[in-house]
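Just below is one structure, and these are the notes that go with it.
With one protein chain withheld, the remaining protein chains of the complex are depicted in position.
Right after this comes chain A.
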Amino acid sequence: MTTSPESSGLDQTVLTDEEREAVYLIGETLIPEGGSGPSADQAAVATQFIDRFFELRPDLHSGFRELLAEADLKRPREWCERLERQRPADFSTLTFVIAGAYLLSPKARGWLKYEGQVGEYQDGSPQPEYAEGGLLDPVIARGPIYRATTWTRDGTGGAAATG
């Protein structure tokens, strides 16, 4: 990603261009090029989906910016690894934002063939696994496995357990 303060045209209130550069570097570190799917940059994390992410999660905005401010952008890999080791909760926030923005991108979702939690229709129809001759047969054949009790309430209202 190459941007300059004058030319980026991106919303400076979400992230300044310097911060976007940091997102680009950290994104490419956590989700780099060369794997079977798009990298963070190829999925337009720093230029597009990070903005969408913070529209949805404004509550994570300031904490994330604080992390960017302290990131060592000369050695982003070492910085990420250190954060993961020493401050797992902050690493979790960082990766939730970057991976969250990445997975909003249709490119990333397309690579995973992930259509969201769309589910599947079902109508409670009988399932062959549960019919006679199905998978449950041996379970039923083994018979009860619960521990029986023989219990009556005694005359004084106390519990008289014998089982």
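Points worth noting:
Keep in mind that, in the parts below, a contact is a pair of C-beta atoms (placed from the backbone, for glycine too) under 8 Å apart; a residue touches a chain by one contact, two chains touch by 3 or more; residues count from 1.
Definition applied: contacts and distances are computed from a predicted model.
For the chain that is left out, the UniProt protein name among "ABC transporter ATP-binding protein", "Glucose dehydrogenase", "Methyltransferase domain-containing protein" or "Catalase-related peroxidase" is "Glucose dehydrogenase".
Of A:Ser36, A:Ser62 or A:Gln86, it is A:Ser36 that touches the chain left out of the display.
As for the chain not pictured, it touches chain A at residues 29-32, 34-37, 52-53, 56-57, 59, 77, 80, 84, 88, 92, 95-96, 99-100, 103-104, 109, 111-112, 114, 116-127, 129-130, 135-136, 138-140, 142-149, 151, 153, 157-159, 161-163.
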